[in-house]
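The complex appears here minus one protein chain, its other protein chains still in place.
After this line comes subunit A, so read on.
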């Protein structure tokens, strides 16, 4: 059983959410119930896939051991960089193995959600090193890492934020407002995913395989909107479901096609992923670069930071030419935007004007759609490289 895309899932979901609604209204703790639901859904999702289930269990044991072990070492060894790097490496090792094995057509640690689960575990290690997390019970770790609404494809929550929600009880009025918002999000997500995404998917099918330029453009637009409605629809349902369980999972999309420039786009598209990379990779790379004076000036450091950041993000999606190209493409665009904003007097003089904002929006939209076209794998195909 997969998540948020079949009747079986939705039927179980409704059955599971009704008691939680009751518990929420009665101002009872939801943590035990929601974690039991997580275990149930995980079991249902992996029941028919024993190999995936075995990898998930192995993955979970490795991550739990690394997290618990590192928390103990953080106390005895303090901010020891070597120990920290080793722990961080071990926490992402299963994901690396899974991606590398994929290159040779093998499957190691290939189970639903590994990419997203790795983010949650790695950030616990990083924040433990930072001193922001000092302890986490096995129960809390399980509830956070496997939380079923966002198990398969995010959004990527932060453990401190999540556990604060999990371990608190909302007053009835507040819970009802949250639950109402959640139901709205689930319904909107259904419209996005089941209706709008399907329409654009049909559009893609109409011109699939055509190499004439206007068909290619039509395909790229359809794919871009399909990707948005499909993923944003899923995310809305995941967020809405978590609201009913008393967890305010962060939103993943905020009208991305309105963006005036590429930097703003990444603040609106797959937000929890890009903010994860911003907080746990880009900012740290930048601070280190400033410290070690790796670059001539801070602008160069930022440009390098964007490139590294987006390349890793591309690799995270998959070790394929299309994803790597997609990452580099956005890295170059972000770096160019940063450079342009800092250096251009034209930008500084006109950026508030209506015509400038319109033009900037129009150009950004084309760049974004072209990026999706690369992401779809069709660009590499069009070039005859696949």
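Heads up, the rule we're going with is that a contact is a pair of C-beta atoms (placed from the backbone, for glycine too) under 8 Å apart; a residue touches a chain by one contact, two chains touch by 3 or more; residues count from 1.
We take it that contacts and distances are computed from a predicted model.
The subunit not displayed here is recorded in UniProt as "D-alanyl carrier protein", chosen from "Glycosyl transferase family 2", "Putative aldouronate transport system permease protein", "Thioredoxin reductase" or "D-alanyl carrier protein". When the missing chain is restored to the complex, the residue among A:14, A:290 or A:362 that touches it is A:290.
Looking at A:45, A:126 or A:333, the residue that reaches the missing chain in the full complex is A:126. Looking at A:140, A:181 or A:279, the residue that reaches the missing chain in the full complex is A:279. Listed here are the subunit A residues that touch the chain not shown: 123, 126-127, 130-132, 158, 263, 278-280, 282-284, 286-287, 290-291, 298-299, 301-302, 305, 338, 341.
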